[in-house]
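Only one protein chain is missing from this complex, and each of the others stays in its spot.
Right after this comes subunit A.
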Amino acid sequence: MGWLSSSSPEDQRSQEIRAGTVAPSRAERARCWEARDGYFACLDKNNIVDALKEEKAAGKACGAEGKVFERDCAAQWVTYFKKWRVQDIQKRQRIKELEAQGANRLDVQTDFTPRG
């Protein structure tokens, strides 16, 4: 059965993407980002910041979303995005703290999506 499923060109392509042998196209990237956003939304709902450290809790709460995320993105990207999420949350918190202290905001954007 493994032989059958891996023989279909579509499966082979997504396997190659997951392994990082080929770079995803624009559409494949978009699919990965969508899966990522879905997974992160679930983590947000369950108050999980670090999906790598809290692997068990994340697996229990967002197992289905996690599987989609891993299916649609390269394995390296999955780890990268999970780490990025931790940093991004910390950064936001830090900015909030600084703003509470009266710091001025500089116009530098590092988000995925445009603000506003």
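We take it that a residue touches a chain if its C-beta (ideal position, glycine included) is under 8 Å from a C-beta of that chain, and two chains touch if they have at least 3 such contacts; residues count from 1.
Everything that follows uses one rule, which is that contacts and distances are computed from a predicted model.
For the omitted chain of this complex, the UniProt record lists the protein as "Cu-binding protein", which is one of "Dynactin subunit 4", "UBC core domain-containing protein", "Cu-binding protein" or "Septin-type G domain-containing protein".
Among A:Asn46, A:Gln76 or A:Gln93, only A:Gln76 touches the chain that is left out of the view.
Interface residues of subunit A with the unshown chain, by the touch rule above, are 19-21, 23, 25-26, 29, 33, 74-77, 80-81, 84, 106-110, 112.
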